[in-house]
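What you see is the complex with one protein chain gone and the rest in place.
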């Protein structure tokens, strides 16, 4: 058995929802069945094998090849298995993910990991705006699992995030953790303006605060927080800086906010 | 000229006392005729022998248009994602489950054999939008009831003790200006009270600013509607919606009509007692008994069915309170233009929740204990109790006792224990269902040419294959004709037509405008002349809908 490879013949001009091409949905289908599935490209309906060259036979291990930046919802809703993107991916990677692994060897579009409940998404490059965030109208963004970002994250990282962990090796944009309800976001680089805007609960672990902070995020002093050592230990071996954290370095400066909306969110600044 | 013949159907037409008689029906140019004239050629004949033939169904209370419904649509993209309506050769694309787009709503109503739908809560200032939305609701006829009772103009008239005649003139002026078919009052005076920061208003409690009570508003408006000869009685959403113990308010509201016709809407939400450990109990028996006794009272039920929906009401006082129970947790509450307000709160009724389960049982109890099917109407108060697409399921609950009791066994056991539903043996007959969904709504709205199949009636006709499973039967009619055109075959739209708009135009003294015009200039945001909707404009709002005015017999 070898991985089922879906190699784009040509990058489509329009965005294409390929959420159905995930290990859970493809389980039990023959290569011919898969080839005959249909997708919408703009106004056209095309067969999977019109868009992709198919090879391999293990549909529990799906590989997308080519310029996949127009392919949306890669791995959406899958329960187990593995999806790999050799290159950039489009928006909504792993939407509603229930298990398994998604690896993007490149960058991912907006709303990466939105609504995911379990499983793991690793993006070696950047994620665009709203990673781990709720789509309009949804009450929660990421709701569990792990999102690893090797590069930078855009704005509104973890907006309305409900549970799970997001680890960003690079920088995060403005309004990081806005409206967050629970869960953990850690950023190794810098964060943009106004982290924790309208944040209710949850934890941001940062290396430094930006210049632009909200008055409703207040300094609660230096603390040694025991749970951090457990957390850091659980990250041990992960790619990027969080896999190599000193589990004993648990002293942080703790900020709470956003005070107007319950104020139980915490921003922990390491080394504080 | 088109002539259609439906041959050999089992006709159920309660308005004309016809119960399951085999008859042929002839349709000529959109109307039912007794027989063909010499020279008439049948252009299409449908052999419907053995099948059940009824007039098109009429939903007399369904929120299909106007500001609050559109807020609900915008609010709930998550509702729409799972319920698309695909574009076909004849239909356009649309979507939505509990807050569908107008296109989806029109198609789905027609596909269930409904040919007329009435929006019950039109804020006068919002009448244009309501007519536009109804105009974009394909196939079905529409119409609406204008909301009064919390509008400052009326409250000021009451404070000034203006005579009933002036009030009647104002009410008639509103009907003309908004191009509506009836008058609705929502939480009488309560929407105004909420703007003065009152959070509840009982029937005999005074509005903090005006000193006017809900009882006085109901007395005045039932009288106005009656004296103007508007066929539909005052349509009342009573005080204390959803509050435990409100059954007393509801019974007192019936009395407040002083014997004049009054229609109590979504009465299920107003039939709650305070007995039991949880201080929430069924008031259905008392309500049903009162309706049975008071021949001037009619009601629609507003049945709750389990699942996700959205509640949309003009009663922003109640909806502000209900926002605490929103699921998902979002809500929109508005004060609107010195006339009314609105509140939109998504809600999920759960069968294992004691209160929700009892609400479900209370609605069914009312249906089954009110004796006269001409005075109780089949509604879910779409979408407040459930979306209208649940009607076939509701019909099955009413017509099939064993199905009903099987459902009862699955709900919250404490709620089941608090309900006498299991003991109610009644099963609605097809004839009674036809009364409730056709003949009676047409009669109570004054639609003389709808809801029946006698010569002269509009050819809104539905053909069903009888099925012991009434849900299956009613969810997918074989044929639906709208004004003589075949619009649905086998439960699917095959042709899209434009429905008509039903209105009333009672006589009144135009001199009332001398008082109204300066009021608009001083206090309103628009000029009186830009508030009024002319016949031509209505036609434009309705996208070309034909206006059907219904007669009013003035009574004073």
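Order as written gives the chain letters A and B; numbering starts at 1 within each chain.
Here is the rule we use: contacts are C-beta pairs under 8 Å (C-beta built on N, C-alpha and C of every residue); 3 or more make two chains touch, one makes a residue touch a chain.
Rule of thumb we're sticking to: contacts and distances are computed from a predicted model.
The complex appears with one chain absent; UniProt names that chain "Formyltransferase/hydrolase complex Fhc subunit B" among the candidates "Formyltransferase/hydrolase complex Fhc subunit B", "ABC transporter permease", "Carbon monoxide dehydrogenase" or "Cytochrome b/b6 domain protein". Within the set B:95, B:217, B:395 or B:548, the residue that contacts the chain not displayed is B:95. Within the whole complex, the absent chain has one touching residue among A:30, A:212 or A:248, and that is A:212. Note on the undisplayed chain: of the listed residues B:3, B:18, B:32 or B:71, the one touching it is B:71. Of the listed positions A:136, A:221 or A:237, the one in contact with the omitted chain in the full complex is A:136.
Checked against the full complex, the candidates B:270, B:524 or B:550 give a single residue touching the omitted chain, namely B:524.
Annotation for subunit A: contacts to the undisplayed chain at residues 13-15, 40-45, 70, 91, 110-111, 129-130, 134, 136-137, 139, 155, 160, 174-175, 178-179, 193-194, 197-198, 212-219, 255, 257-261, 263. Counting over the whole complex, subunit B has residues 65, 67, 69-71, 73-77, 80-81, 84-87, 92-96, 99-104, 125-126, 128-129, 132-133, 136, 152, 194-197, 209, 320, 323, 326, 329-338, 344, 522-527, 529-530, 533, 537, 540-541, 543 touching the chain that is not drawn.
By definition in this document, only the chains that are shown with their structure count from here on.
In this assembly, the C-alpha centroid of subunit A lies 47 Å from the C-alpha centroid of subunit B.
Residues 75-78, 328-330 of subunit B are the ones touching subunit A in the complex. Across the complex, subunit A meets subunit B through its residues 136-139.
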